[in-house]
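My questions all concern the structure below.
Every protein chain but one is kept in place in this view of the complex.
Moving on to chain A:
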């Protein structure tokens, strides 16, 4: 009697606990491409675009978290300081200042060390954040070691596009970080485990998380001169390319013309880079932003491409 009680409680507790087996909380990570294979893939991919102006820019809203693969079939361009897989974005219009956060995790001993390039409306570089100014974080529990950078900017004519790539200089460096064992020893006052810190090579391919957040979170921070309502008061921004509804009619028409042109140019660039998915997405966005006919125009182009 006693002995059955003695075992019943802990065993039932454990059985109950075992029954709680759940699925992993994290989605499986995409497999890592070894650095030399990534290098081959990069070398064998043609430059998508003649200039910065013709990169396939993907519009983003002021409130988005994107997981970006810098692996084929991502487009490739030679940026002067290095040929690289890249992703290019058009920053939201009239949404006020935004905070941009870039996180590049170390996977299987390698990391994509990004340079973040900001271009003005004329596609001229105005700001460049290279990977050596990013912070290195040691692994903690779920999170692997990673490079992280945060900065803020106010999209507008002086800062309209964002490009993420990896320059030759980025790739020549490596990232060294404190191992979890060393961190534990430091925190507990133990002798430091011998051996060098782990080192991640800077690979030509990888995956990055890009997070963009509107900084005008409340009405009190909204610039007084803003013609548009505060982003917080609007429905979720759709990354609209068109002029705000409150703009005057002539301005709106002009903006529409430009926007129409921009969309078709960007779709062209996307097609040239072989990114049909992006082209379709751009066409959808154009339709939603008041440019009827873009979808049909794209369909014609795709038709024409077929033999």
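As a convention for this text, contacts are C-beta pairs under 8 Å (C-beta built on N, C-alpha and C of every residue); 3 or more make two chains touch, one makes a residue touch a chain; residues count from 1.
To be clear about the criterion, contacts and distances are computed from a predicted model.
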Chain left out of the displayed complex - its UniProt protein name, from "NADH-quinone oxidoreductase subunit F", "Maltoporin", "TRAP transporter small permease protein" or "Tryptophan synthase beta chain": "Maltoporin"
Options A:126, A:153 or A:183, residue touching the unrepresented chain: A:183
On chain A, residues whose C-beta touches the chain left out of the figure: 2, 5-7, 9-11, 13-14, 17-18, 20-26, 140-142, 180-181, 183-184, 186-195
